[in-house]
Each structure stands twice: as C-alpha cells, then as structure tokens.
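Notes to accompany the following structure.
Here the complex is missing a single protein chain, while all its other protein chains stay put.
Chain nomenclature is as follows: A and B, assigned in order of appearance, with residue numbering initiated at 1 for each chain independently.
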Amino acid sequence: MSHLAEDTTTVAAAEGTPGAGLGLRALTKQFANFTAVDSLDLDVPTGSFFALLGPSGCGKTTTLRMVAGLETPTSGTIHLAGKDITHQKPYRRPVNTVFQNYALFPHLDIFENVAFGPRRRKVAGIDAEVHRMLELVELTSQTRKVPAQLSGGQQQRVALARALINKPEVLLLDEPLGALDLKLRRQMQIELKRIQTEVGITFIHVTHDQEEAMTMADTIAVMNAGVIEQMGAPDDLYENPRTTFVANFLGQSNLIDGTIRSRDGDMTRVDMHGIMVSVPRERTHATDSRGWVGIRPEKVLIGEEGEALDAPGNTIPGGVISDVSFVGVSTQYLVRMPWGQELQVFEQNTGRRRIFRTGDRVELSWRPEYAFVLDHAQDASAGSQIDDE
Amino acid sequence: MRWLQSKVVLILGILVLVYTFVPISVVVVMSFNKLPSEQSKIYRFNQFTLDNWLHPCTDPSMCQALGRSIEIGLLATLGATILGTLAAFALVRHSFVGRSSTNVLIFLPMAAPEIVMGSSLLALFVSAGFAGQLGFTTILIAHIMFCLSFVIVTVRSRLAGLSDTLEQAAMDLYATPQQTFWKVTFPLVFPGILGAALLSFSLSFDDFIITNLNAGNTTTFPMYVWGVSRKTIPMQINVVGTVMLIVSVLIVVGGEVRNRRRTRALAGPSPARRDSVVAAAGARSSAGGLEAV
Partner (left out) sequence: MSETVRRKGITGYILLAPAVVWLVAFFLIPFYSLLAASLFNSDGSDFRGYTMTYEWSNYWHAIQDYYPQFIRSLVYAGFATFFCLILGYVLAYAIAFKSGRWKNLMLVLVIAPFFTSFLVRTLSWKLILGNDGVVVNTLQFLHILGPNGHLLYTPFAVVMGLTYNFLPFMVLPLFASIDKIDYRLIEASNDLYANPVVGFFKVTWPLSLPGVVSGTLLTFIPAVGDYINDELLGSTQTRMIGNTIQSLFTEANDYPAASALSVILMLMIVVMVLFYVKRAGTEDLL
C-alpha cells in the first residue's frame, strides 16, 4: 500500500509544508515483534481540527503517544513548527493531551488541576488565566471540588481546560468523548468544535466513531493496521474513497467485481459481469485490469424493470428485491443481481415512487460520476462494520 | 419478632465486638485503680485514683522501657518504611529477574511463627559471635525485618491501584520526572506509606516473642510487662495501654473524618478508604500473599 503515502502527502502539501505544522516522517513503533505503527507519514496543518479515525487497535493511541513524547518511536521523526522533537522529553514539548479517561489528579481540586501546567512552567498571573479557562469550559462554579465530585462531562471539560491553558502548538485528544453517553457526546462535540474555533489551536482528535470524525474535523486521516489509508476533507473521503477499507469503514459501499476494458479520455470503461459501466478517470484507483466498482447505496437509483432511469447513467437490469426494510426517512433494499451478489440500495421516501416488495423485479442505475474503482488486490470486505464489531 | 429475626446476625456480631472490648475496658478501668499496698499481688479493682495518670513514672524502669520501645518503634518504622517503600516501587514499576522468588521471600516472614523467626535470628547472632552483644541493635534489626514485609505489601497494593496515566498526564503538563514524583506520585501513594508506617510502629511497639529472644539485657515495654506479670503489676501499665488505645483510635478516626470531608458529595462510604483500613491494619490478612504460595 505504499502508493497511498504519495496521495497522503499531496493532500497535506496543499495546506502547508512540514515546516509549519506537525509532520511525521516514516514514523514506526514496534512492540517486541509487533508493529503497531508502520512507517507513518502525516502532515497536520497549523490550526486545523484533524481527526485520526480507525478501528480499535490500529495504532491511533500509539501514534498520539509518540507525538506527546510518552512513547519513543522505533524509527522515524516528528517535526513541530520546523523543529525536530522526536526525542524531546514530554515535559518539554509544546504539546498537550486530553487523556482517554481524563487522568485528572484525584488529590487536587479543579482549580489546581487546571493550574498544574502553568505552575510547572512558573508563568505569571496563574489565577486569572485559570479563571479564564474555566469560563471557556463553563465550570467557574466548581473550582474547589475534587474530580470525583464532578460528572463525566464536567471532568471532560476540566481535562480540556487543563490542557488548553498551556496554549500548546498541538492539542491531542485521545477518544475524549469515549466515556460519555450518546446525548452528552453530541453536546460535547459541538462544544469542542466551538472551543477549537475560539482558540485556534491545532486539535488532533482520535476516535473510532466515524460520525464524530465527520461532523467535527476539517481533515480526517483514516488509519488501519498501523498505516494511513487515506487522508482528506470529510466529504472528499466519503465521496471518493481510494481503498476498500475506507469505502467500507466510512459509511457503506457496494463493491462489484469488474474488468477494466478501456481507459480513454476521462472515462474508464469497466465490464461488470457483462454490463459495461463508466467511471471517471480520476475516480479510478485500480492500476490492473481488474477492479472493484464501488457505489454508495444512496447513490443507486431503483426503478421498475424496463423503466428508463436517468438517461446518462449506467443501467444494470435484472435485479430482484430480496429484502426490504422501511426506516422512515428512507427505504433500504437488498437487491439480488443476476451474478448472485446482493447490492444495497437506499431510497429517500419522497413519495414519488411506490415501495417495492420482496420478489419484485427491478432495474438499478447510477450516475457515472458517483462511482469509483478500487484496486482488486484489496479485500472487498475490509473495514466493513460486520467484521469490525 | 420479625425485627429481631432480621437483626439477629447484627446483634450476634455486636456481641462479638463487645467481647473484644471486655479486656480493653478492664485496662481502662484499672488505669484508675489504686493498689491496696505497694507490694500487693492481688490484681483487682480496689479504689479509684488519678495517681497512675498523674505519676506514670512511679517505677522509673517502666518509663525507661517505654522510652526504649518508642525509640525502637520509631527507628524500626523509619527503616522498614524506607526500605519497604523503595522495594514496593521496584515491584510495581520495574521489571527484574526473580520476581516470583522475591514475592515468596516477602510473603514468608508474614507466615512464619514468631518463635521460629526469633530463634533463627538468635541462632544467627550466636553463631556469628554476637551472643554477648544482644541488645538495642539486634532488636532493631529484627524489628525492621518483620515490619518490612508488611510495609511492602501495604505500599504495593496502594501503588498497584494507581494508574500510571496520571504520571503521564503530569509529564504532559510540563512536570519534570522529579516534579511528577513529588507532586503526583508521592501524594497519591502517601496514604499507603502512612498506613504502612503506623502498622510498622504498632507491630514493633507490641512485639514480645522475637524481641525477648534477641534482647540480651535490654528491656522493652512488652518485656517489662512480661517481667512484672509474675510479680506486682504496677497499674501504670494500664495507663500506657489506655493511651495507646486513644492514640490509635484518634488516628484512625481522624483519617476517616478527613476522608469523609473530601468525598462528602459522593454517596455511600468510600470503598477505597475501607480497603486501606483493611489492608493496613490487617496486612497479615494479605490473602493475596497466601494465594501466591
């Protein structure tokens, strides 16, 4: 998957050179004989809200800990604002962390927890600064409580204030919302985003919740098995995934076996079990003659057999509805295709069309610009939710 | 009747507690007792007096023995607490070869009968030619030895319950390793160390069997009591007993109150505190240690 690294750097290069923000080069971490992070290249532009997204155990925490200085890389370098900080002690780095379980000091009250960093650095005017921070996270009335007396959400805010007060170049957040219930989580997502916009510090937010990453971040890096699979803006990642892992991990995708017949002009022509479909050249990420044709379920149109759907599209006849689930705003169909595969189709309940029933014969279609072609060497089920949970 | 039925276990439990307090109340009462005569061998309540409290050192040798016990207790506590705390840090935070044999070595002194430990030490001192020099130093050596395991076990359990992300958080917030230790690690482990020190002192202060074998001509407070138990028993020993009771109750209750104040907002008694009470006062009850065998 080394070709992916090039893509990664090109995306980042647009916003800043390694000199400006945080830059990781060939960063590797091995535990005994297990490689947790494998030659990772990553650039995080200054001031961005950056999300590191990936399944459990893919090396997110390890990467963060190396950036924080809590773990020594086996090889590779870390640069921050042009300086090599690979081997700098954690207490000398302008980087702070919001730990997964907050790690608030139980023997200190809220005020002292927040004042901990400034006190170590012996800065002046600590009191005023702490109050300003507690105001920012809306905790001014609780300053003399100890962490055990706060709710989960409040503890989370203290952890945030405690890190932010140091005005780090980069703030690392390791699943900061993981311990909160869904409602509080949504609320804190908005809060975090607000605070980040207000302070303008680079946030690197680790999560395995794709929805969280998409709603909060400017840039998402999808990580898998120690490497970055793809990096980019949330919509870009979603609309144009480059690997089967990203296609399945971010939302859902139909991946159909196909053979590339021609690559002329700006269109690639793919033979999909005897049906020719077109895919834009810049969305074709397969280099061989075989590939996976990918299409998001909500991009697939469904119609009666023989009904001419959306003329310039790719039309695939011969489907039979095998399952229908009505979820209110939309209806989700499973359609068995003539080659035996079941495709997912989500249709908005606009009321324009009847809801199909199991056994109905249908025709599918999609616009060429929504499809993508992925490398056939990759596992078509990589990153799908079923084998993840 | 139903009420009685539901409370029967509690009432029986309280009766057992009362049983444990019977001799204590005798000690307290007898501390106010006036003996009929100086040489009286009769040990029972005669007449109320404050004399024992006002003149605790009527028998100077008692106060001497008491002073010596306190001195040995403090030194043994200091020694055992320092050595034991260092070892506990090593056990929890560092890797080394021979971990399981070290654990057995730490466990054994808590399980061996005192008479065996005492006589072994005596055999060592005699064979090393120290038979004539038994005294303060040999007592101190013995006391540090048998307090050590209890300190290690108590501090280790406190330390093991301490997640090291707190230390990482401190490092992340610009604390140097020294600052991390003194501002975070030490304050959090301190209750365990304090508990271990209190336990050490009470073990050392109260030890008779091992001390008696290795004391030579030196007399500690328990040895003094032993000596007088067959002769006239000065009532002042009950004053000492009562003071010990009061001091230890004050320490435990003080810790509890302080702890209550900190966690008042949280519902229910704090299990952490209870654990430390159980761990400290009953380190012998280190079931963990037994499981290791």
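In this section, a contact is a pair of C-beta atoms (placed from the backbone, for glycine too) under 8 Å apart; a residue touches a chain by one contact, two chains touch by 3 or more.
Because the structure is a prediction, the values reported are computed rather than measured.
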| item | value |
| --- | --- |
| Candidates B:Phe136, B:Phe181 or B:Phe208 - the one touching the absent chain | B:Phe208 |
| Interface with the undisplayed chain - residues on subunit B | 7, 9-10, 12-14, 16-17, 19-24, 26-27, 30, 43-44, 83-84, 86-87, 89-96, 102, 105-106, 108-109, 111-124, 126-127, 131, 141-142, 144-145, 148-149, 152, 160, 163-165, 168, 202, 205-206, 208-209, 212-213, 221-222, 225-226, 229, 233, 237-238, 240-242, 244-245, 247-249, 252-253, 256, 269, 273-274, 277-278, 281-282, 284-285, 287, 290-291, 293 |
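What we mean here is this: only the chains that are shown with their structure count from here on.
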| item | value |
| --- | --- |
| Distance between chain centroids, defined by C-alpha means - subunit A, subunit B (Å) | 57 |
| Subunit B-touching residues of subunit A, taken from the complex the two chains share | 68-70, 89-92, 95-97, 99-101, 103-107, 116-117, 120-121, 145-146, 148-149, 162-163, 166 |
| Touch list for subunit B against partner subunit A, complex | 163, 165-166, 168-177, 179-180, 183-184, 187-188, 262-263, 265-266 |
